[in-house]
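Pasting a structure below so you can have a look.
The complex appears here without one of its protein chains, the remainder shown in place.
The block that comes next holds chain A.
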Amino acid sequence: MNLQASSFAVGIPSFSSPFRRHRNFPVFRAQVEPSEKSVEIMRKFSEQYARKSGTYFCADKGVTSVVIKGLADHKDALGAPLCPCRHYDDKAAEAGQGFWNCPCVPMRERKECHCMLFLTPDNDFAGSEQTITMDEIKSATENM
């Protein structure tokens, strides 16, 4: 677990100069891309769960794509799709506890997904689709 914790401390520098980070940290990584396998698993899960819960993806599929990749990233790193829209003091402990593993308890109980992955039809941001392709995810996140 220590290894994991230290890798998170390094963070995901989306905008900072790689040179500066190089100097400050012995281990560095660029924006981490989740594995394609995990993205596909979370993509399928999202489609199935949207249908099952009667919810829809955001009209802006960029939001959907980023969240699916975030879930995949946590699945790779922690073994569980921990919600990427929350901050945790200890991600590994949180993933073990399960409350915020997708679909989280607020989603299962009240259809509340503040990540905007699963939106009820009355939500202003809800689109009309319950499907998303791998190509849509790729093109929506290629310039991140």
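In this text, contacts are C-beta pairs under 8 Å (C-beta built on N, C-alpha and C of every residue); 3 or more make two chains touch, one makes a residue touch a chain; residues count from 1.
Rule of thumb we're sticking to: contacts and distances are computed from a predicted model.
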Record lookup, UniProt, unshown chain, options "Nuclear pore complex protein Nup85", "rRNA-processing protein EBP2", "Thioredoxin domain-containing protein" or "mRNA decay factor PAT1 domain-containing protein" -> protein name "Thioredoxin domain-containing protein"
With the full complex in mind, choose from A:52, A:114 or A:138 the residue touching the hidden chain.
A:114
Touching residue (missing chain; options A:89, A:109, A:122 or A:135)
A:89
On chain A, what residues meet the omitted chain?
8-9, 11-16, 20, 24, 31, 58, 60, 62-67, 69-71, 73, 84-87, 89, 114-117, 144
